[in-house]
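What you see is the complex with one protein chain gone and the rest in place.
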Amino acid sequence: MSDYATTQTGHDPRLALPPPGAAAWSGAVGWLLRFLHQPMSRFIIKRSGYALLSLFLLSLTIFFFVRVTGDPAALLVEPGASPGDVAAIHHQFGLDRPLWVQYWLFMVSLAHGDLGQSFYYQTPVMGLYLSRLPYSIELAAAAMLFSLLIGIPAGILAAVHVGRFWDQFGKLFTLLGLSMPAFWIGLLMILLFSVYLGWLPSSGAGTPWHIIMPAFALGWYFAAAHMRLTRSSMLEVLGSEYIKLARLKGLPQTLVIAKHAFKNALIPVLTLAGINLVLMVNVAIVVEYVFAWPGIGRLLYEGIAFRDFPVVQGVVILGGAMIVLVNLVIDILYAVIDPRIRLGN
Amino acid sequence: MPPAPLLELDKLSTYYISAQGARIVRAVDEVSFHLDAGKTLGIVGESGSGKSTLALTLLRVLPPAARIVGGRMLLDGEDLVTKSDAEMREIRGKRIAMILQDPMASLNPLFTIGNQVAEPIQVHEGERRKTAWERARALLKAVRIPSPEARVRQYPHEMSGGMRQRIVGAIGISCEPRLLIADEPTTSLDLTIQAQYLNLLRELQREHGLALIFITHNLGIVAKMCDQLAVMYAGRVVESGPVSRVFNAPAHPYTKALLNSIPRIADSDQRLVAIDGQPPDLSSLPPGCAFAPRCRQAMPRCRAEVPPPFAPEAGRVARCWLAEPMAVADDFRVASGIV
Partner (left out) sequence: MSTPTDVIRLPSPQPRLAAIGRIRFRDYPVIPLTILAIIAFVAIFANQLAPHNPEVGILSARFKPPFWLHGGSTEYLLGTDQLGRDVLSRLLFGARISLVVGFTAVIFAGAVGTFLGILSGYLGGWVDQVVMRITDTWLALPALTFAIFLAAIVGPSMWNIVIILGITYWTRYARVIRGEVLSLKEREFVRLAIVAGCSKRTIMRRHILPNVINSAVVLGSLMLGVVIIAEATLSFLGVGVPPPQPAWGLMLSDGKQGLMVGYWWLTVFPGIGIMLLVLSANLLGDWLRVKFDPQLRQL
């Protein structure tokens, strides 16, 4: 039995051919059938299915929770309204109709992108959300960049010098970073850099100076998390057989680390970074509040503070949907990069 | 006077030291042997006998807790123990190469085959990428991998186990080393492929004048491939010599027991013979011969004193008090006819 013929798919031409029947179909249908048989397409469809399910459950959850925790009319009505107004709201929003009808109406308006109107701003929620979104993206990008630029080199240093100074320093950094709430760091930074030193602006957006402190406060926790994972991933890689072989080949230490170890060690870290990008949304809410950064997080806070329910509901739904979509894109990207993933775990 | 051996070990010792010196594991203890250019040496032993540590010691790629504590390793007359890190890096891959046991784990999953085979050529011989890759293709051909032009761009996970092991072999010979150490190279291969692989190694040895060291627990491979044999137990070489002599007339009880435990088809109605007892704990060895607790022929002296290397015949060594009457030798080299 030859041991040469057992390569995996993707490079063996025989496996890229469509099953016998499909070849008989011509044109678009045939192409579609062939397309559907590629492992990559199957993967995309499967993941998209899960994403859709998540979106569905998300809407169900929000709908359910709003209704079950009290009279939704109390939320939908502007503060300081009379009982007559409340009754009118009941009728207007169909709150006196059966539950499943309500849900259907809810989904229909969602599909149209209609999330209601903000009480405070008197503009559609969707428009409000989209106008604030760029700021949040900017802040998240800056914070993530900061966390990777600090976290990854620190982790590599700690792993290469394990047990010695850089490692101890790294451990301390990790410990503090994971224990200090982001908003407290933000407050302390304002105290130091705005109030005492007067170097940096404490609120708003506009110049590059404005983004420094919020990005730092937001990224600090994640820098620590990334550093910890880089260190342990690097240590694991450094103990692996292929690193041993690289050393046996006589390669210089810098090449071993920079080429062989680095790329492999980075994989789990980037995975974590992708997950963390999504988690950043949480922490961003409070950081944006502290620094009055005009993003989605601050919008949510305003909605809560001003009892502007459509905004609150809209932000949570849109935020959740965005996260589901981002996760889907990340999953697909990973399958593109690493052939081992799409060929089925 | 015969030419100096390619590799000569003289009472080499490597210990694992932990807990601030409270715990010492004598992984390699006063090991001596020699190997001529172009010949094959088999190092045989159970797991834990120290054979893998010995291989790592030769290339000075020991884990952090291990230390070379004594002895010499002479490669073409130069003592590797005294070399600096930079000098060792020159030697690794270029003058001495090593093949590891698990080819899937030895190859970096993120880089192409070509990249990994060409790499030592680029580093040691300073070749440019293009020429290095050409040589990589030629190497793949030399190890009998079909369509090397296509394979060169593929990734390790796209190959079968047998192919991967050949690639590791190609990496090993890429810079024309004098000595190739193979640590259990066929253990993870299918039986049908093992024979092909061993034949390949033998051909490479003939074509390139390589000396081979085979580290294995499989006596069948030793019988087939090796000229010389060294049997290790608890970190010491308990017997060494030419393969045919040792197999026909083993001098050490452990060697005898190993040979006996190989099932023979002709004796299918006999019971399987196992070696009594457990492998020793290297951190707390008994005084005297390490094999004494399990040895059927142990004498009181065996439990008290560690036997020195004796030479039962010219060219053979056995660390056993039973070998004493035949010859007494302080210096292994004198007894084995070298010098």
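General remarks:
Letters A and B mark the chains in the order given here, with residues in each chain numbered from 1 onward.
What we mean here is this: contacts are C-beta pairs under 8 Å (C-beta built on N, C-alpha and C of every residue); 3 or more make two chains touch, one makes a residue touch a chain.
Note that the structure is predicted; figures quoted are calculated from it, not measured.
In the complete complex, the residue from B:Ala37, B:Leu62 or B:Ala105 that touches the missing chain is B:Leu62. From the set A:Pro134, A:Pro153 or A:Pro181, the residue in touch with the chain omitted from the display is A:Pro181, counting the whole complex.
Screening A:Val66, A:Val162 or A:Leu255 against the full complex identifies A:Val66 as the residue touching the chain left out.
In the full complex, subunit B makes contact with the omitted chain through residues 15, 17, 19-22, 24, 60, 62, 66-70, 81, 83-86, 88. On the side of subunit A, the interface with the absent chain consists of residues 50, 53-54, 57-58, 61-62, 65-66, 69-70, 75, 175-176, 178-181, 183-184, 187-188, 190-191, 194-196, 202, 278-279, 281-283, 285-286, 289-290, 300-301, 303-305, 312, 316, 319-320, 323-324, 327, using the contact rule stated above.
Please note the rule applied: only the chains that are shown with their structure count from here on.
Partner subunit A is touched in their complex by these residues of subunit B: 59, 61, 89-94, 97-98, 100, 102, 105-111, 119-120, 123-124, 145-146, 154-155, 157-163, 168, 171, 190, 192-193.
Contact residues on subunit A toward subunit B in their complex (touch as defined above): 1, 3-4, 6-8, 10-11, 240-242, 244-252, 255, 260, 263-264, 339-340.
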